[in-house]
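Reviewing the structure listed below.
Complex shown without one protein chain; remaining protein chains in place.
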Amino acid sequence: MEIDRLDGRTPNQLRPLACSRNVLNRAHGSASWCQGDTKVLVAVYGPKAGTKKNENPEKACIEIIWKPKTGLSGKLEREYEMILKRTLQSICILTLNPNTTTSVIIQVVNDDGALLPCAINAACAALVDAGIPLKYLAVAICCCLAESGYVILDPSKLEEQKMKAFAYLVFPNSVLSIHPEEQLQVGGEPMEHGIITSVTQGAMSVDDYLHCLERGRAATAKMSAFLRKSLQPQLPIDSSKAGLVDKIFGYNILQLY
Amino acid sequence: MALPDASGDVLSEMDVDAFRRLFPLRFFETHLVKSTRPDGRSLAEARETSSALGAVASADGSALVKIGSTRMLAAIKMEVMTPSKESPDEGCIAIDFHMPPICSPTVRPGRPAEAAPVVSKQLSDTILRQVKCLSCCSFCGMINLKELSLISGKAAWMAYLDIYCLDADGALFDAALLSAVAAFSHLQIPVVSMNDDGKVVVLSGDHGGKEPVNKGKRKLTLSSIPLSLTCLLHKNYILADPTAEEESVMETLVTVVLDSSGQLVSLYKPGGPVLAYTSAIQDCVALTRQRARELQTILDEVTSGMEVD
Partner (left out) sequence: MAGKGGAAPSTYSPSPTTQKTKSRIFGNDDVDWVRSDGREFHQCRPAFFKTGAVNAAAGSAYAEFGNTKVIVSVFGPRESKKAMMYSDIGRLNCNVSYTTFATPVRGQGSDHKEFSSMLHKALEGAIILETFPKTTVDVFALVLESGGSDLPVVISCASLALADAGIMMYDLVTSVSVSGLGKNLVIDPILEEESYQDGSLMLTCMPSRYEVTQLTITGEWSTPKINEGMQICLDACSKLAVVMRACLKGPDSTLEE
């Protein structure tokens, strides 16, 4: 199981993570997220009144706008928008703000592999920054499968191109509940083992996929610790922001994680 | 909402159809606890599936696929292009999925359906996935693009595959993929020759003294055919091949694509309120295995019928 990665990482080693919140002044919430050289900037506006047509007005609606680094958005961007929308819908508590729309704008700053997972992590941080009520956080990771069957995590663009198959996986982070008996268990598996989103490309055997799942879960535990740490409330509350109430709300929610 | 113990009364007092519209989730759950579904299927049962080849006379290959009420019409038109410098002996396939306004009340003209580009992209990824395999062999996908070459460096086929959804009632990707596979199995590549201007033209019956460029290469070899099943997760239930109504009420979808050799081509779960655990994933894969066998039989039947006539 020895493999040389171009940047000298071990197969399980992630690239350095960096997250900063509240980077944009006008947005209600914003975050930038870096995984190595992949960087994504996310702005959240809302909740604004009303939902779009064909959306359920009894729930909050989430709108995703994906801006590629250059050029116009095409089918790939549409697909990413749809995946992000469904993923974020599943972590938000939509019934709290019925008949509202929250816009999430994803700006790709640099793509060096694992773009979609990076965007999901960034969007999640920005939603917390905007004080949108969430059930739990989502942690996304990219697992790559090489010809010989070994798995590497968080690939760079070059590595992605050389691989036989890869899987983007999104898991919920572990919930630290104030009620210890509420440690969520579903059918003998802890909640954070459940998959929110899975997107794969390339052919692999089912066992390889399950192997990816295992490795992904292990890695997301570390990432979710990082995410939690970087989302600690930034006190004192930034008074330049109009959304004071949002901030306090966000703080309360954070206590639950 | 009424208390759970009053649900029996609610059901008997209210018209079933009204109940279905007002409390869709509870309507489905009353069926699910009895391991059945409103259309009489069991949970793991897919809808009746049929396929017909050659529905479009003006195309080089076409297929009509029905899964329950969902209907897809796929047609392939072959055109000629100059291959790129990087791959002079390879043709190309362009896949597009359309949802015209006739197929669903939610699609309006001028505003393309949200799902259409996503399904389009998924289909391209599934059918043309030779990109990741540069190291092992030049292709691992369903179609070897080298078979689409006519004259190396000068001319190659561009296969335009267009899939139209005629009636949208859930599991669009499954039906679209099946129709795409069926259309490729029906495809008859026209016999062509090079004319004096260096253009490739179709040879008519008498050959006109010209030598055909692609003698004996009228069919594509389809290796490792991908087939799929979409499952819907709700609580601990797994519903195979959901209808549009089921998809709108219970939102968590998992699409599994397996190829003929049992390899996992795609496991696609775009979000959804229900988390998928390992056991659910394994169940979905097992259901897809079974379904892929059914679909393969259906495909074999229609293609063997084609050879007879």
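Letters A and B mark the chains as written, and numbering starts fresh at 1 in each.
The rule is short, and it goes like this: contacts are C-beta pairs under 8 Å (C-beta built on N, C-alpha and C of every residue); 3 or more make two chains touch, one makes a residue touch a chain.
It should be emphasised that the depicted structure is a prediction, and the values quoted were computed from it without experimental measurement.
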Inset, instruction - Tell me which residue among B:168, B:225 or B:258 touches the hidden chain in the full complex. - result: B:168
Legend entry - Absent-chain interface as seen on chain B, which is shown: 56-59, 62, 69, 71, 73, 75, 77-82, 84, 86-87, 90, 92-96, 98, 100-105, 108-110, 121, 124-125, 128, 131, 158, 160, 162, 164, 166-169, 190, 192, 199-202, 244
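Throughout what follows, only the chains that are shown with their structure count from here on.
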Legend entry - Chain centre separation (chain A, chain B; CA means) in Å: 29
Inset, instruction - Using the touch definition up top, name the residues of chain A that touch chain B in the complex. - result: 54, 74-76, 78-79, 82-83, 85-90, 147, 161-167, 170, 172, 186-187, 189, 191, 193-206, 208-210, 213
Legend entry - chain A contact footprint on chain B (complex, rising order): 106, 114-115, 117-118, 120-122, 124-125, 129, 132-133, 135-136, 140, 224, 236, 251-252, 254, 259, 262-273, 275-279, 281-282, 285
